[in-house]
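A single protein chain has been omitted from the complex, and every remaining protein chain is retained in its original position.
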Amino acid sequence: MIIHAIFFWLFATVCVGSAVMVIASRNPVHSVLFLILAFINAAGLFVLIGAEFLAWILVIVYVGAVAVLFLFVVMMLDVDFAQLRQGFLNYLPVGVIIGGILLAELLTVLFGWAISPEIGKVITAPIPPSSEISNTQALGLVLYTRYIYFFQAAGVILLVAMIGAIVLTLHHKPNVKRQNISEQIARTKSSAIEIVQVKSGQGLSS
Amino acid sequence: MYGAQLPSLVPLLPGLVLGIGAMALLMLGVFRGQSFGRVVDFIAIVLLVVAGAVLVALPPGKLTTFGGSFVVDDFARFLKVLALIGSAAAILMSLDYAERERQQRFEFSVLVLLSTLGMLMLISAADLIALYLGLELMSLPLYVVAASHRDSLRATEAGLKYFVLGALSSGMLLYGASLVYGFTGTVSFSGIAHAAGQETGAGGTGLIFGIVFLFAGFCFKVSVVPFHMWTPDVYEGAPTPVTAFFAAAPKVAGIAMFVRTAVMAFPGITGQWQQILVFVSIASMALGSFAAIGQRNIKRLMAYSSIGHMGFALIGLAAGTSEGVQGVLIYAAIYVTMTLGVFAVILAMRRSGGMVETIDQLAGLARTNPTMAFFMAMLLFSLAGIPPLAGFFAKFYVFLAAIKAGLYVLAVIGVVTSVVGAYYYLAIVKIMYFDEPAESFYSMPAELRLVLIVCGLFNILFFVYPGPLVGVASAAASSLF
Partner (left out) sequence: MYEAIVLLPLLGAVIAGVISLVGAHNRFPGAEPGAPHDDHAAPLAAEDRAHGAPSADMAGSTLPHTGVEEPEHAPSAAGSLGAELITSTFLAIACLLSWYAFYDVGFLRNEARETLFSFIGSADLHSAWLLRIDPLTAVMLVVVTTVSSLVHIYSIGYMEEDPYKPRFFSYLSFFTFAMLMLVTADNLLQLFFGWEGVGLASYLLIGFWYHKPEANAAAIKAFIVNRVGDFGFSLGIFAAFYLTGAIDFDTVFDQAAGLVGKNIHFLSWNFDALTVVCLLLFMGAMGKSAQFLLHTWLPDAMEGPTPVSALIHAATMVTAGVFMVARLSPLFELAPNAKAVVTVIGATTAMFAATVGLVQNDIKRIIAYSTCSQLGYMFAAMGAGAYSVGMFHLFTHAFFKALLFLGSGCVILAMHHEQDIRKMGGLRHKIPFTHWMMVIGTLALTGFPLTAGFFSKDAIISADDVVQGGAAAYGFIMTTLAAALTSFYSWRLIFKTFWGEPYDRHHYEAAHESPKVMLVPLAILAVGCFAAGWPFVSIFTGHGADVFFGTSLKLGTADTIFEEVERLPIYVELLPTAMMAIGFLIALWFYILRPDVPVALARDQRILYEFLLNKWYFDEIYDFLFVRPVLWLGRLLWKGGDGFLIDGFGPDGVSARVLDVTKNVIRLQTGYLYHYAFAMLIGVAALVTWFMFAGPH
């Protein structure tokens, strides 16, 4: 049990610390690396509460794909952070004040929070006991049944994101010559060459 | 444990029509090329009409499916029809623009269809997850179409601003939703309503904080102060047909989500969220009225106008009564017609040099194109809320509800700001009717004329026979309580 607690504090502290460093570090590449660190620690926290499926998804998708993609983007874009930070100090005081107020208020609420005994009754989704069934299996049981609607909706959203990305970035410039393989393969002798009889002294007058 | 049986898809049918249709159109567009754009546009309009027909043909009464996440009641029917009308009109009005500006892109229609699908989902959403998914499905295409003139700096800027701020607002909404879930233990509106009725003390305050963040996200979508800042820039920067689309259908869906959440999920604590609404609607009415006076660009002006009008509409919700919701619904319906009509005129502001957008270009329109000027003037009078035009009744119903709910200050401020707001509408009328004529516009394309005349006549003649709309709105409002 004590090991459990040690790891919880370890993961939690590193996670929050690296999250702070994501916005605090001056080098954008470092920021992304800290982001990856934060993700990994969050995955660790998931493992601690027995949600191994979410933990691996987090590592595979966020660390393996998203964060690495970020890394490439950041490295390719060559963002001048010094310029972005101009005026940062001007806004710092008022930003700190507003943020501080919000934080203080939220903390007040959180510390005063006691889970109402009634809440257990209003939970509508069935949670099978983890001893009987792994949580991957449990997710699989509801994802395509009870939550099929949400799942499909999320799919449509991703479709839109894809369309959007294509619409905004794909340029078909008219003057760029493109390779059309089927056309190349379908070429015949008659369509490819033309035999012209040139009379001497007249040249080609196409 | 859940069996393999698929929940009933019947309530979802209109959405399925749009979703499957959009994908089919996407295929059609991709494989037949951009030259098919116009066909795609027409089919998209047909799909929207079909979806509307299916919606109306659904069995009457309250239909729920997916474990209560998706609800089709009279409220949903009313607003869905409105959203479908708004989307269809937006596509219709984009036809001429796309052709003349060489922006023929079939993706526009597909994205509008998908966005409309998101609206339908949003309007029917009866839990927080469905709400968020619907909201994102509605918003994502909006970000894309706002930036769809990717060679235009203004459009790109508009799209980017909208996207970043939209993401921020989504974050707030999600944070609020997580707070609400944390304090009530459920995402379904009925469950939240049940739990919220019992919360007290710190839990109560926490729930309120959740509502504040949740509502902040809503406010962003319907563009009310102080979450409105994106509106003028995006309205101005986005291509005009896109702005016309922004101004109508998504607002309807946003209002629907706002009303349904407030009324269904938090009925026991009306007194709490009422304060939020009173604050934002006063701020919106005031800002919408004052800031619009200084605008020279008519799209920007319409942005502030929409901010003000959303403030007026939310008065009805602030009342928190069935009458108030009825007022909101009537307001939404009338607002859609007014906005679409005005945008039909804005889209027709085209002369030899291309599209123009400043108010001065309307000078002397009464002489160069009297019909257009007349309908525009009527719509502006209606926006200003001058009786007996429809806009007056829209305001009348929400003010009435506010007064009955004892919100006298709100009603009075509403009336005062609508007087201030009348200034800039009348200023346009003055420019159209009394200034020296500018060069005349190209003649109005038939579809714009159709939209303008239909909307104009609706606003002019509404007072003759308001019964049907008021009755339907009343039934729709009472289906929520």
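Which chain is which? They are A and B, in the order written, and residues in each are numbered from 1.
Heads up, the rule we're going with is that a contact is a pair of C-beta atoms (placed from the backbone, for glycine too) under 8 Å apart; a residue touches a chain by one contact, two chains touch by 3 or more.
Since this is a predicted model, take the numbers as computed values, not measurements.
Trainee: Identify the residue among A:I60, A:M75 or A:I98 that touches the chain left out of the display.
Mentor: If we include the chain that is not displayed, A:I98 is the one touching it.
Trainee: Of B:I386, B:V420, B:A438 or B:A475, which residue touches the hidden chain?
Mentor: Of these options, the touching residue for the absent chain is B:V420.
Trainee: Looking at B:L142, B:I208, B:A238 or B:V429, which makes contact with the chain not pictured?
Mentor: B:I208
Trainee: Which residue, B:V17, B:V72, B:A216 or B:M285, contacts the hidden chain when the whole complex is considered?
Mentor: The single option touching the absent chain is B:A216.
Trainee: I'm checking contacts with the chain that's been left out. Which of B:L13, B:V30, B:V49 or B:L165 qualifies?
Mentor: That would be B:L165, which touches the missing chain.
Trainee: Name, in rising order, the residues on chain B that touch the hidden chain in the full complex.
Mentor: 160-161, 164-165, 168-169, 172, 204-205, 208-209, 212-213, 216, 219-220, 225-227, 229-230, 232-233, 272, 275-276, 279, 287, 290-291, 293-295, 367, 420, 423, 436
Trainee: Touching the hidden chain in the full complex, which residues of chain A are there? Just list them.
Mentor: 91, 95, 98-99, 101-102, 105-106, 108
Here is the rule we go by: only the chains that are shown with their structure count from here on.
Trainee: On a C-alpha centroid basis, what's the spacing between chain A and chain B, in Å?
Mentor: Taking the average C-alpha coordinate of chain A and of chain B, the gap between them is 30 Å.
Trainee: Flag every residue of chain B that touches chain A in the complex, lowest number first.
Mentor: Contact set of chain B toward chain A: 1-4, 6-7, 12, 19, 23, 26, 65-67, 69-70, 105, 107, 110-111, 114, 117, 121, 129-130, 133-134, 136-137, 140-141, 143-144, 147-148, 150, 159, 183-186, 188, 191, 194-195, 198-199, 201-203, 205-206, 209.
Trainee: Okay, in this complex, where on chain A does chain B touch?
Mentor: 105-106, 109-110, 112-114, 116, 118-120, 122-124, 126, 128, 141-142, 145-146, 148-150, 153-154, 156-157, 159-161, 163-164, 166-168
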